[in-house]
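One chain of protein is taken out of this complex; the other chains stay put.
Coming up: chain A.
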(Lines give C-alpha, C1' and ligand atoms only; values in the text may rest on other atoms or scores of the structure.)
Protein backbone atom coordinates (compact mmCIF):
# COMPACT_ATOMS: atom_id res chain seq x y z
CA UNK A 1 0.00 0.00 0.00
CA UNK A 2 1.48 3.33 -0.95
CA UNK A 3 1.54 6.12 1.57
CA UNK A 4 -1.22 7.91 -0.31
CA UNK A 5 -3.71 5.14 0.36
CA UNK A 6 -2.69 4.65 3.98
CA UNK A 7 -4.92 6.28 6.57
CA UNK A 8 -3.44 9.20 8.44
CA UNK A 9 -2.96 8.82 12.15
CA UNK A 10 -2.57 11.41 14.87
CA UNK A 11 0.68 11.68 16.76
CA UNK A 12 -1.05 10.23 19.82
CA UNK A 13 -2.14 7.14 17.84
CA UNK A 14 1.31 6.76 16.31
CA UNK A 15 2.77 6.92 19.83
CA UNK A 16 0.89 3.78 20.82
CA UNK A 17 1.52 2.01 17.51
CA UNK A 18 5.23 2.46 18.22
CA UNK A 19 4.95 1.24 21.80
CA UNK A 20 3.07 -1.83 20.62
CA UNK A 21 5.88 -2.65 18.20
CA UNK A 22 8.48 -2.16 20.93
CA UNK A 23 6.64 -4.74 23.03
CA UNK A 24 5.95 -2.35 25.88
CA UNK A 25 3.92 -4.02 28.64
CA UNK A 26 3.76 -1.22 31.18
CA UNK A 27 3.84 2.55 31.20
CA UNK A 28 4.39 4.33 34.50
CA UNK A 29 2.93 7.80 34.50
CA UNK A 30 0.52 10.56 35.46
CA UNK A 31 -1.73 12.43 33.00
CA UNK A 32 -1.67 16.17 32.47
CA UNK A 33 -2.62 18.95 30.07
CA UNK A 34 0.15 18.46 27.55
CA UNK A 35 -0.34 14.69 27.28
CA UNK A 36 -4.13 14.67 27.40
CA UNK A 37 -4.38 13.54 23.78
CA UNK A 38 -2.24 10.48 24.56
CA UNK A 39 -4.43 9.65 27.54
CA UNK A 40 -7.49 9.99 25.33
CA UNK A 41 -6.07 7.23 23.12
CA UNK A 42 -4.91 5.21 26.11
CA UNK A 43 -8.48 4.96 27.35
CA UNK A 44 -9.30 2.35 24.67
CA UNK A 45 -5.99 0.54 24.55
CA UNK A 46 -5.66 -2.96 25.93
CA UNK A 47 -2.27 -4.21 24.74
CA UNK A 48 -0.40 -2.44 27.51
CA UNK A 49 -1.11 -1.41 31.07
CA UNK A 50 -0.72 2.09 32.41
CA UNK A 51 0.31 2.27 36.05
CA UNK A 52 -0.83 5.44 37.75
CA UNK A 53 1.85 6.73 40.09
CA UNK A 54 1.38 9.35 42.78
CA UNK A 55 4.37 11.47 41.80
CA UNK A 56 6.48 11.59 38.65
CA UNK A 57 9.66 10.80 40.57
CA UNK A 58 7.89 7.66 41.76
CA UNK A 59 6.90 6.79 38.19
CA UNK A 60 10.50 7.14 37.02
CA UNK A 61 11.90 4.94 39.79
CA UNK A 62 9.16 2.40 39.01
CA UNK A 63 10.36 2.28 35.41
CA UNK A 64 13.89 1.83 36.72
CA UNK A 65 12.88 -0.98 39.05
CA UNK A 66 11.02 -2.69 36.20
CA UNK A 67 14.00 -2.29 33.87
CA UNK A 68 16.57 -3.53 36.37
CA UNK A 69 14.48 -6.53 37.42
CA UNK A 70 13.62 -7.63 33.87
CA UNK A 71 16.28 -6.22 31.56
CA UNK A 72 13.55 -4.64 29.45
CA UNK A 73 13.17 -0.93 28.78
CA UNK A 74 11.15 0.94 31.42
CA UNK A 75 8.70 3.52 30.06
CA UNK A 76 7.59 6.74 31.75
CA UNK A 77 4.88 9.13 30.54
CA UNK A 78 4.47 12.50 32.21
CA UNK A 79 3.14 15.91 31.34
CA UNK A 80 5.11 19.10 30.64
CA UNK A 81 6.61 21.51 33.18
CA UNK A 82 6.45 20.13 36.72
CA UNK A 83 5.55 16.67 35.45
CA UNK A 84 8.77 16.67 33.49
CA UNK A 85 10.99 18.27 36.13
CA UNK A 86 9.78 15.78 38.74
CA UNK A 87 11.40 13.00 36.71
CA UNK A 88 14.86 14.56 36.90
CA UNK A 89 16.12 12.61 39.94
CA UNK A 90 14.97 9.34 38.41
CA UNK A 91 16.64 10.17 35.11
CA UNK A 92 19.90 11.07 36.86
CA UNK A 93 19.66 7.84 38.83
CA UNK A 94 19.14 5.81 35.65
CA UNK A 95 22.07 7.60 34.02
CA UNK A 96 24.47 6.87 36.86
CA UNK A 97 23.49 3.20 37.05
CA UNK A 98 23.09 2.74 33.27
CA UNK A 99 19.43 1.74 33.44
CA UNK A 100 17.47 1.56 30.17
CA UNK A 101 14.42 3.81 30.45
CA UNK A 102 12.59 6.02 27.97
CA UNK A 103 10.91 9.05 29.49
CA UNK A 104 8.16 10.66 27.40
CA UNK A 105 7.44 14.20 28.51
CA UNK A 106 4.61 16.35 27.29
CA UNK A 107 5.57 19.78 26.02
CA UNK A 108 3.66 22.98 25.29
CA UNK A 109 2.62 23.50 21.64
CA UNK A 110 5.59 24.20 19.34
CA UNK A 111 4.59 27.80 18.67
CA UNK A 112 4.66 28.51 22.44
CA UNK A 113 8.04 26.89 23.14
CA UNK A 114 10.33 29.52 24.60
CA UNK A 115 7.46 31.83 25.59
CA UNK A 116 7.39 30.89 29.28
CA UNK A 117 4.04 29.29 28.57
CA UNK A 118 1.96 27.69 31.30
CA UNK A 119 3.64 24.46 32.48
CA UNK A 120 6.60 24.96 30.19
CA UNK A 121 10.05 23.71 31.13
CA UNK A 122 13.03 23.15 28.85
CA UNK A 123 13.31 19.52 29.90
CA UNK A 124 15.70 18.68 27.07
CA UNK A 125 18.06 21.37 28.33
CA UNK A 126 17.58 20.44 31.98
CA UNK A 127 18.30 16.76 31.41
CA UNK A 128 21.07 17.11 28.85
CA UNK A 129 23.96 16.08 31.12
CA UNK A 130 22.00 13.17 32.64
CA UNK A 131 20.64 11.46 29.54
CA UNK A 132 22.26 9.16 27.05
CA UNK A 133 20.39 11.12 24.41
CA UNK A 134 17.22 13.17 24.03
CA UNK A 135 14.82 14.27 21.33
CA UNK A 136 12.35 17.11 20.86
CA UNK A 137 9.80 15.94 18.28
CA UNK A 138 8.67 19.04 16.42
CA UNK A 139 7.09 17.30 13.42
CA UNK A 140 4.71 14.37 13.61
CA UNK A 141 6.54 12.77 10.67
CA UNK A 142 9.59 12.37 12.94
CA UNK A 143 7.70 10.71 15.79
CA UNK A 144 7.92 7.05 14.76
CA UNK A 145 11.63 7.13 13.81
CA UNK A 146 12.43 9.01 17.03
CA UNK A 147 10.63 6.49 19.24
CA UNK A 148 12.38 3.65 17.41
CA UNK A 149 15.73 5.36 18.01
CA UNK A 150 14.92 6.13 21.64
CA UNK A 151 14.28 2.48 22.50
CA UNK A 152 17.31 1.38 20.52
CA UNK A 153 19.61 3.89 22.22
CA UNK A 154 18.27 3.20 25.70
CA UNK A 155 18.75 -0.55 25.48
CA UNK A 156 21.94 -1.08 23.47
CA UNK A 157 25.61 -0.43 24.16
CA UNK A 158 25.92 0.99 27.65
CA UNK A 159 22.22 1.38 28.48
CA UNK A 160 20.84 4.63 29.81
CA UNK A 161 17.89 7.02 29.97
CA UNK A 162 16.51 8.69 26.84
CA UNK A 163 14.08 11.61 27.01
CA UNK A 164 11.53 12.23 24.25
CA UNK A 165 9.76 15.58 24.45
CA UNK A 166 6.33 15.67 22.78
CA UNK A 167 4.74 19.05 21.99
CA UNK A 168 0.98 19.01 22.30
CA UNK A 169 0.21 20.20 18.77
CA UNK A 170 2.46 17.51 17.30
CA UNK A 171 0.40 14.85 19.07
CA UNK A 172 -2.75 16.27 17.47
CA UNK A 173 -1.43 16.53 13.93
CA UNK A 174 -1.65 13.66 11.49
CA UNK A 175 0.56 11.72 9.14
CA UNK A 176 0.80 8.24 7.66
CA UNK A 177 2.38 5.74 9.98
CA UNK A 178 5.53 3.90 8.96
CA UNK A 179 7.60 2.12 11.53
CA UNK A 180 11.21 1.92 10.44
CA UNK A 181 12.47 -1.66 10.54
CA UNK A 182 16.09 -0.65 10.37
CA UNK A 183 17.61 2.38 11.93
CA UNK A 184 20.84 4.02 11.07
CA UNK A 185 22.53 6.32 13.52
CA UNK A 186 25.82 7.43 12.00
CA UNK A 187 27.41 8.45 15.27
CA UNK A 188 26.40 5.39 17.31
CA UNK A 189 27.98 2.01 16.75
CA UNK A 190 28.72 0.21 20.01
CA UNK A 191 31.51 -2.37 19.93
CA UNK A 192 30.21 -5.77 21.03
CA UNK A 193 33.04 -8.14 20.21
CA UNK A 194 36.29 -7.71 22.06
CA UNK A 195 39.52 -7.49 20.09
CA UNK A 196 40.66 -11.10 19.65
CA UNK A 197 44.36 -10.41 20.21
CA UNK A 198 43.57 -8.56 23.41
CA UNK A 199 41.41 -11.44 24.59
CA UNK A 200 44.17 -13.95 23.84
CA UNK A 201 46.62 -11.80 25.73
CA UNK A 202 44.23 -11.49 28.67
CA UNK A 203 43.70 -15.26 28.76
CA UNK A 204 47.46 -15.78 28.85
CA UNK A 205 47.92 -13.26 31.65
CA UNK A 206 45.14 -14.86 33.72
CA UNK A 207 46.51 -18.36 33.15
CA UNK A 208 49.97 -17.28 34.27
CA UNK A 209 48.71 -15.34 37.26
CA UNK A 210 49.57 -16.47 40.76
CA UNK A 211 47.00 -14.28 42.46
CA UNK A 212 44.22 -13.43 39.97
CA UNK A 213 41.03 -11.67 40.99
CA UNK A 214 37.81 -10.93 39.13
CA UNK A 215 36.31 -7.56 40.00
CA UNK A 216 32.71 -7.63 38.78
CA UNK A 217 30.36 -4.69 38.29
CA UNK A 218 26.78 -4.06 37.23
CA UNK A 219 27.72 -4.45 33.56
CA UNK A 220 27.79 -8.22 33.99
CA UNK A 221 24.19 -8.20 35.19
CA UNK A 222 23.08 -5.79 32.49
CA UNK A 223 24.51 -7.89 29.70
CA UNK A 224 23.09 -11.08 31.26
CA UNK A 225 26.58 -12.52 31.52
CA UNK A 226 26.18 -14.28 34.89
CA UNK A 227 26.25 -17.71 33.34
CA UNK A 228 29.46 -16.98 31.45
CA UNK A 229 31.03 -15.38 34.51
CA UNK A 230 30.14 -18.30 36.77
CA UNK A 231 31.51 -20.77 34.28
CA UNK A 232 34.70 -18.79 33.75
CA UNK A 233 35.36 -18.36 37.48
CA UNK A 234 34.60 -21.96 38.40
CA UNK A 235 36.51 -23.51 35.51
CA UNK A 236 39.60 -21.55 36.39
CA UNK A 237 39.07 -21.36 40.19
CA UNK A 238 39.19 -17.57 40.16
CA UNK A 239 38.00 -15.66 43.21
CA UNK A 240 35.26 -13.10 42.48
CA UNK A 241 34.58 -9.83 44.24
CA UNK A 242 31.62 -7.69 43.30
CA UNK A 243 30.61 -4.06 43.45
CA UNK A 244 27.29 -3.00 44.94
CA UNK A 245 25.71 -3.22 41.48
CA UNK A 246 27.50 -6.45 40.68
CA UNK A 247 26.00 -8.40 43.60
CA UNK A 248 24.05 -11.35 42.26
CA UNK A 249 26.20 -11.68 39.15
CA UNK A 250 28.00 -14.56 40.85
CA UNK A 251 26.37 -16.71 43.55
CA UNK A 252 27.20 -15.29 46.97
CA UNK A 253 27.05 -18.82 48.36
CA UNK A 254 29.91 -20.05 46.15
CA UNK A 255 33.22 -20.45 48.03
CA UNK A 256 34.88 -18.41 45.26
CA UNK A 257 32.68 -15.42 46.08
CA UNK A 258 34.41 -12.83 48.23
CA UNK A 259 31.34 -10.63 48.43
CA UNK A 260 31.51 -6.88 47.99
CA UNK A 261 34.69 -4.81 47.89
CA UNK A 262 35.27 -1.13 48.59
CA UNK A 263 34.32 1.34 51.29
CA UNK A 264 32.07 -1.07 53.20
CA UNK A 265 33.38 -4.16 51.48
CA UNK A 266 34.68 -7.34 53.02
CA UNK A 267 38.08 -7.16 54.66
CA UNK A 268 39.29 -10.15 52.65
CA UNK A 269 37.95 -8.74 49.39
CA UNK A 270 39.90 -5.53 49.85
CA UNK A 271 42.97 -7.48 50.95
CA UNK A 272 42.64 -9.58 47.81
CA UNK A 273 42.49 -6.42 45.67
CA UNK A 274 45.62 -5.09 47.30
CA UNK A 275 47.56 -8.33 46.92
CA UNK A 276 46.38 -9.65 43.58
CA UNK A 277 48.79 -9.79 40.65
CA UNK A 278 46.18 -9.78 37.88
CA UNK A 279 42.97 -7.81 38.37
CA UNK A 280 40.22 -8.40 35.81
CA UNK A 281 37.57 -5.67 35.90
CA UNK A 282 34.37 -6.85 34.21
CA UNK A 283 31.67 -4.25 33.52
CA UNK A 284 32.86 -2.15 36.44
CA UNK A 285 34.01 1.46 36.43
CA UNK A 286 36.54 1.91 39.27
CA UNK A 287 34.17 4.16 41.22
CA UNK A 288 35.63 6.10 44.16
CA UNK A 289 33.57 4.05 46.64
CA UNK A 290 35.35 0.98 45.28
CA UNK A 291 38.90 2.19 44.87
CA UNK A 292 39.38 4.46 47.85
CA UNK A 293 42.62 6.42 47.41
CA UNK A 294 43.26 5.85 43.75
CA UNK A 295 47.06 5.72 43.74
CA UNK A 296 47.10 2.92 46.30
CA UNK A 297 44.50 0.79 44.55
CA UNK A 298 45.84 -2.58 43.39
CA UNK A 299 49.13 -0.87 42.58
CA UNK A 300 51.08 -4.03 41.79
CA UNK A 301 48.39 -5.73 39.76
CA UNK A 302 48.34 -6.13 36.01
CA UNK A 303 44.95 -4.62 35.21
CA UNK A 304 42.62 -5.91 32.54
CA UNK A 305 39.46 -3.87 31.98
CA UNK A 306 36.49 -5.14 30.00
CA UNK A 307 33.74 -2.59 29.34
CA UNK A 308 31.35 -1.74 26.53
CA UNK A 309 31.86 1.97 27.12
CA UNK A 310 35.29 3.17 25.98
CA UNK A 311 34.99 6.23 28.24
CA UNK A 312 34.88 3.96 31.32
CA UNK A 313 38.34 2.72 30.49
CA UNK A 314 41.19 4.74 32.00
CA UNK A 315 38.76 7.33 33.33
CA UNK A 316 39.96 6.76 36.90
CA UNK A 317 42.63 4.07 36.82
CA UNK A 318 45.30 3.38 34.20
CA UNK A 319 44.96 -0.16 32.90
CA UNK A 320 47.42 -2.45 31.19
CA UNK A 321 45.00 -4.22 28.91
CA UNK A 322 41.73 -2.60 27.83
CA UNK A 323 39.07 -4.66 26.06
CA UNK A 324 36.10 -2.77 24.66
CA UNK A 325 33.15 -5.05 24.14
CA UNK A 326 30.04 -6.67 25.55
CA UNK A 327 31.20 -8.48 28.67
CA UNK A 328 28.97 -11.47 27.83
CA UNK A 329 30.69 -11.98 24.50
CA UNK A 330 34.13 -11.22 25.86
CA UNK A 331 33.71 -13.74 28.70
CA UNK A 332 32.54 -16.41 26.25
CA UNK A 333 35.61 -15.71 24.13
CA UNK A 334 37.87 -15.69 27.19
CA UNK A 335 36.59 -19.12 28.23
CA UNK A 336 37.56 -20.41 24.78
CA UNK A 337 40.89 -18.63 24.75
CA UNK A 338 42.19 -19.87 28.12
CA UNK A 339 45.35 -21.89 27.42
CA UNK A 340 44.97 -23.71 30.74
CA UNK A 341 43.99 -23.23 34.34
CA UNK A 342 45.96 -20.95 36.61
CA UNK A 343 47.23 -22.48 39.84
CA UNK A 344 45.30 -20.55 42.47
CA UNK A 345 45.31 -23.03 45.36
CA UNK A 346 47.82 -21.05 47.43
CA UNK A 347 46.06 -17.77 46.70
CA UNK A 348 42.67 -19.12 47.73
CA UNK A 349 44.26 -20.43 50.91
CA UNK A 350 45.62 -16.97 51.62
CA UNK A 351 42.15 -15.48 51.09
CA UNK A 352 40.70 -18.13 53.40
CA UNK A 353 43.18 -17.01 56.06
CA UNK A 354 42.02 -13.40 55.71
CA UNK A 355 38.43 -14.55 56.03
CA UNK A 356 39.26 -16.34 59.27
CA UNK A 357 41.29 -13.43 60.54
CA UNK A 358 38.43 -10.92 60.35
CA UNK A 359 35.08 -12.62 59.75
CA UNK A 360 31.94 -10.55 59.35
CA UNK A 361 30.44 -10.31 62.85
CA UNK A 362 26.86 -11.24 63.62
CA UNK A 363 26.40 -9.86 67.06
CA UNK A 364 23.35 -10.88 69.07
CA UNK A 365 24.80 -11.75 72.47
CA UNK A 366 24.13 -8.32 73.98
CA UNK A 367 20.44 -8.64 73.16
CA UNK A 368 20.23 -5.62 70.85
CA UNK A 369 18.41 -6.04 67.55
CA UNK A 370 20.75 -5.14 64.73
CA UNK A 371 20.05 -4.76 61.01
CA UNK A 372 22.73 -7.33 60.25
CA UNK A 373 20.66 -9.93 62.10
CA UNK A 374 17.48 -8.95 60.24
CA UNK A 375 19.19 -9.26 56.86
CA UNK A 376 20.91 -12.51 57.79
CA UNK A 377 17.57 -14.05 58.78
CA UNK A 378 15.95 -12.77 55.59
CA UNK A 379 18.76 -14.21 53.49
CA UNK A 380 18.25 -17.59 55.09
CA UNK A 381 14.46 -17.58 54.94
CA UNK A 382 14.40 -16.58 51.26
CA UNK A 383 17.44 -18.74 50.38
CA UNK A 384 19.05 -15.72 48.74
CA UNK A 385 16.45 -15.89 45.97
CA UNK A 386 14.24 -12.88 46.68
CA UNK A 387 14.39 -9.63 44.75
CA UNK A 388 15.72 -7.16 47.29
CA UNK A 389 15.13 -3.50 46.52
CA UNK A 390 17.23 -1.46 48.86
CA UNK A 391 17.21 2.24 49.58
CA UNK A 392 20.31 4.25 50.39
CA UNK A 393 22.34 4.35 53.56
CA UNK A 394 23.41 1.99 56.31
CA UNK A 395 20.79 -0.68 55.66
CA UNK A 396 21.88 -0.72 52.00
CA UNK A 397 25.41 -1.64 53.06
CA UNK A 398 24.19 -4.25 55.51
CA UNK A 399 22.11 -5.83 52.75
CA UNK A 400 25.17 -5.89 50.52
CA UNK A 401 27.19 -7.51 53.30
CA UNK A 402 24.72 -10.00 54.78
CA UNK A 403 22.31 -11.01 52.04
CA UNK A 404 23.72 -13.92 50.02
CA UNK A 405 22.41 -13.12 46.55
CA UNK A 406 22.28 -16.21 44.39
CA UNK A 407 20.78 -14.81 41.19
CA UNK A 408 21.35 -11.81 38.94
CA UNK A 409 18.74 -9.01 38.83
CA UNK A 410 17.98 -9.70 42.50
CA UNK A 411 19.63 -6.70 44.08
CA UNK A 412 18.12 -3.42 42.90
CA UNK A 413 19.80 -0.45 44.46
CA UNK A 414 20.61 3.15 43.68
CA UNK A 415 24.38 2.89 43.57
CA UNK A 416 25.76 5.78 41.56
CA UNK A 417 23.42 8.60 42.48
CA UNK A 418 22.56 7.23 45.93
CA UNK A 419 18.92 8.29 45.75
CA UNK A 420 17.12 7.99 49.08
CA UNK A 421 13.50 7.22 48.32
CA UNK A 422 14.40 4.81 45.52
CA UNK A 423 13.26 1.60 47.14
CA UNK A 424 9.50 2.00 47.54
CA UNK A 425 8.73 2.97 43.92
CA UNK A 426 11.47 0.78 42.38
CA UNK A 427 10.00 -2.24 44.20
CA UNK A 428 6.62 -1.44 42.64
CA UNK A 429 8.18 -1.45 39.16
CA UNK A 430 9.96 -4.70 39.95
CA UNK A 431 6.73 -6.28 41.18
CA UNK A 432 5.10 -5.66 37.78
CA UNK A 433 8.05 -7.25 36.01
CA UNK A 434 8.70 -10.23 38.30
CA UNK A 435 5.75 -12.26 39.54
CA UNK A 436 7.33 -15.50 40.68
CA UNK A 437 9.77 -14.36 43.32
CA UNK A 438 9.18 -12.40 46.51
CA UNK A 439 9.83 -8.66 46.13
CA UNK A 440 11.18 -7.08 49.28
CA UNK A 441 11.61 -3.35 49.59
CA UNK A 442 13.97 -2.41 52.41
CA UNK A 443 14.36 1.22 53.45
CA UNK A 444 15.67 3.13 56.39
CA UNK A 445 13.20 5.28 58.28
CA UNK A 446 14.64 8.40 56.59
CA UNK A 447 14.58 7.22 52.98
CA UNK A 448 11.22 5.51 53.37
CA UNK A 449 9.60 8.90 53.87
CA UNK A 450 11.07 10.35 50.69
CA UNK A 451 8.65 8.53 48.37
CA UNK A 452 6.17 7.01 50.75
CA UNK A 453 3.28 8.34 48.69
CA UNK A 454 3.88 5.38 46.36
CA UNK A 455 2.85 3.03 49.15
CA UNK A 456 -0.66 4.08 48.14
CA UNK A 457 0.11 2.94 44.59
CA UNK A 458 1.29 -0.44 45.89
CA UNK A 459 -1.96 -0.79 47.78
CA UNK A 460 -4.08 0.38 44.84
CA UNK A 461 -2.66 -2.42 42.69
CA UNK A 462 -2.46 -4.84 45.63
CA UNK A 463 1.11 -5.72 44.78
CA UNK A 464 2.57 -8.47 46.97
CA UNK A 465 5.53 -6.38 48.11
CA UNK A 466 7.03 -6.67 51.56
CA UNK A 467 7.94 -3.20 52.72
CA UNK A 468 10.57 -3.48 55.42
CA UNK A 469 11.50 -0.36 57.33
CA UNK A 470 14.76 -0.52 59.22
CA UNK A 471 14.00 2.08 61.84
CA UNK A 472 16.91 3.33 63.89
CA UNK A 473 15.35 6.79 64.28
CA UNK A 474 18.39 8.31 62.63
CA UNK A 475 19.68 9.23 59.22
CA UNK A 476 22.08 6.48 60.15
CA UNK A 477 24.84 6.79 57.60
CA UNK A 478 25.16 10.53 58.11
CA UNK A 479 25.07 9.93 61.86
CA UNK A 480 27.90 7.42 61.46
CA UNK A 481 30.05 10.00 59.67
CA UNK A 482 29.15 12.59 62.29
CA UNK A 483 30.31 10.26 65.03
CA UNK A 484 33.51 9.26 63.25
CA UNK A 485 34.59 12.42 61.49
CA UNK A 486 32.48 15.38 62.58
CA UNK A 487 32.98 15.79 66.30
CA UNK A 488 29.84 13.83 67.20
CA UNK A 489 27.66 16.76 66.24
CA UNK A 490 24.46 14.92 65.35
CA UNK A 491 23.10 17.81 63.40
CA UNK A 492 19.55 17.08 62.18
CA UNK A 493 20.08 13.34 61.91
CA UNK A 494 18.11 12.32 65.00
CA UNK A 495 14.65 11.63 63.60
CA UNK A 496 12.95 10.46 66.79
CA UNK A 497 11.01 13.73 66.99
CA UNK A 498 10.27 13.76 63.27
CA UNK A 499 9.20 10.21 62.45
CA UNK A 500 5.57 9.15 62.10
CA UNK A 501 4.13 5.98 63.58
CA UNK A 502 4.91 3.70 60.66
CA UNK A 503 2.54 0.93 61.68
CA UNK A 504 -0.41 3.31 61.99
CA UNK A 505 0.59 4.89 58.70
CA UNK A 506 0.46 1.50 56.97
CA UNK A 507 -2.82 0.69 58.67
CA UNK A 508 -4.34 3.94 57.45
CA UNK A 509 -3.52 2.91 53.89
CA UNK A 510 -5.10 -0.48 54.36
CA UNK A 511 -1.80 -2.30 54.42
CA UNK A 512 -1.26 -4.98 57.08
CA UNK A 513 1.48 -3.48 59.24
CA UNK A 514 3.36 -4.61 62.30
CA UNK A 515 6.68 -4.16 63.97
CA UNK A 516 9.46 -6.19 65.56
CA UNK A 517 11.59 -4.76 68.33
CA UNK A 518 13.55 -7.67 69.69
CA UNK A 519 15.66 -10.45 68.27
CA UNK A 520 12.97 -12.91 69.30
CA UNK A 521 10.26 -11.10 67.34
CA UNK A 522 12.16 -11.04 64.04
CA UNK A 523 11.39 -14.57 62.84
CA UNK A 524 7.69 -14.35 63.56
CA UNK A 525 7.30 -10.96 61.90
CA UNK A 526 9.25 -12.09 58.88
CA UNK A 527 7.33 -15.34 58.51
CA UNK A 528 4.05 -13.48 58.77
CA UNK A 529 5.13 -11.02 56.08
CA UNK A 530 6.48 -13.71 53.75
CA UNK A 531 3.16 -15.54 53.92
CA UNK A 532 1.11 -12.61 52.69
CA UNK A 533 1.23 -12.88 48.91
CA UNK A 534 -1.89 -11.15 47.66
CA UNK A 535 -1.25 -7.61 48.84
CA UNK A 536 1.44 -5.41 50.29
CA UNK A 537 2.61 -5.77 53.87
CA UNK A 538 4.67 -3.43 56.01
CA UNK A 539 7.09 -4.47 58.73
CA UNK A 540 8.95 -2.02 60.89
CA UNK A 541 12.12 -3.36 62.51
CA UNK A 542 13.14 -1.16 65.40
CA UNK A 543 16.86 -1.64 65.51
CA UNK A 544 19.76 -0.45 67.62
CA UNK A 545 19.92 3.31 67.16
CA UNK A 546 23.65 3.84 67.17
CA UNK A 547 24.77 0.81 65.23
CA UNK A 548 27.47 1.44 62.64
CA UNK A 549 28.49 -0.24 59.41
CA UNK A 550 31.89 -1.90 59.54
CA UNK A 551 34.32 -2.53 58.05
CA UNK A 552 34.73 0.96 56.70
CA UNK A 553 37.33 2.71 54.59
CA UNK A 554 37.20 6.44 55.33
CA UNK A 555 36.52 8.50 52.18
CA UNK A 556 39.74 9.16 50.31
CA UNK A 557 41.79 6.65 52.32
CA UNK A 558 43.47 3.57 50.93
CA UNK A 559 41.31 0.45 51.01
CA UNK A 560 44.09 -1.23 52.99
CA UNK A 561 43.30 1.01 55.94
CA UNK A 562 39.93 -0.28 57.04
CA UNK A 563 38.26 0.58 60.31
CA UNK A 564 37.04 -2.77 61.62
CA UNK A 565 34.99 -1.76 64.62
CA UNK A 566 33.91 1.13 66.82
CA UNK A 567 37.09 2.26 68.55
CA UNK A 568 35.34 3.91 71.42
CA UNK A 569 32.29 1.82 72.31
CA UNK A 570 29.48 4.00 73.50
CA UNK A 571 26.66 3.29 75.78
CA UNK A 572 23.97 2.07 73.46
CA UNK A 573 20.70 3.92 73.53
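Simple rule for what comes next: a contact is a pair of C-beta atoms (placed from the backbone, for glycine too) under 8 Å apart; a residue touches a chain by one contact, two chains touch by 3 or more; residues count from 1.
In the analysis below, contacts and distances are computed from a predicted model.
Can you pick, from "Stage III sporulation protein AD", "Isoquinoline 1-oxidoreductase alpha subunit", "sn-glycerol-3-phosphate transport system permease protein UgpA" or "Acetolactate synthase small subunit", the UniProt name of the chain not shown?
The missing chain's protein name, per its UniProt entry, is "Acetolactate synthase small subunit".
Would you mind spotting which of A:8, A:210, A:227 or A:315 touches the chain that isn't drawn?
Candidates A:8, A:210, A:227 or A:315; residue touching the omitted chain: A:315.
Among A:324, A:399 or A:455, which one touches the chain that has been omitted from the display?
A:324
Based on the whole complex, identify which of A:133, A:200, A:275 or A:528 touches the chain you can't see.
With A:133, A:200, A:275 or A:528 as choices, the missing chain is touched by A:133.
Looking at A:107, A:198 or A:257, which residue reaches the missing chain?
Considering all chains, including the one not shown, the answer is A:198.
If you put the missing chain back, which residues of chain A would it touch?
So the residues of chain A touching the unseen chain are 124-125, 128-129, 132-134, 136, 138, 153, 185-189, 191, 195, 198, 309-311, 313-315, 318, 322-324.
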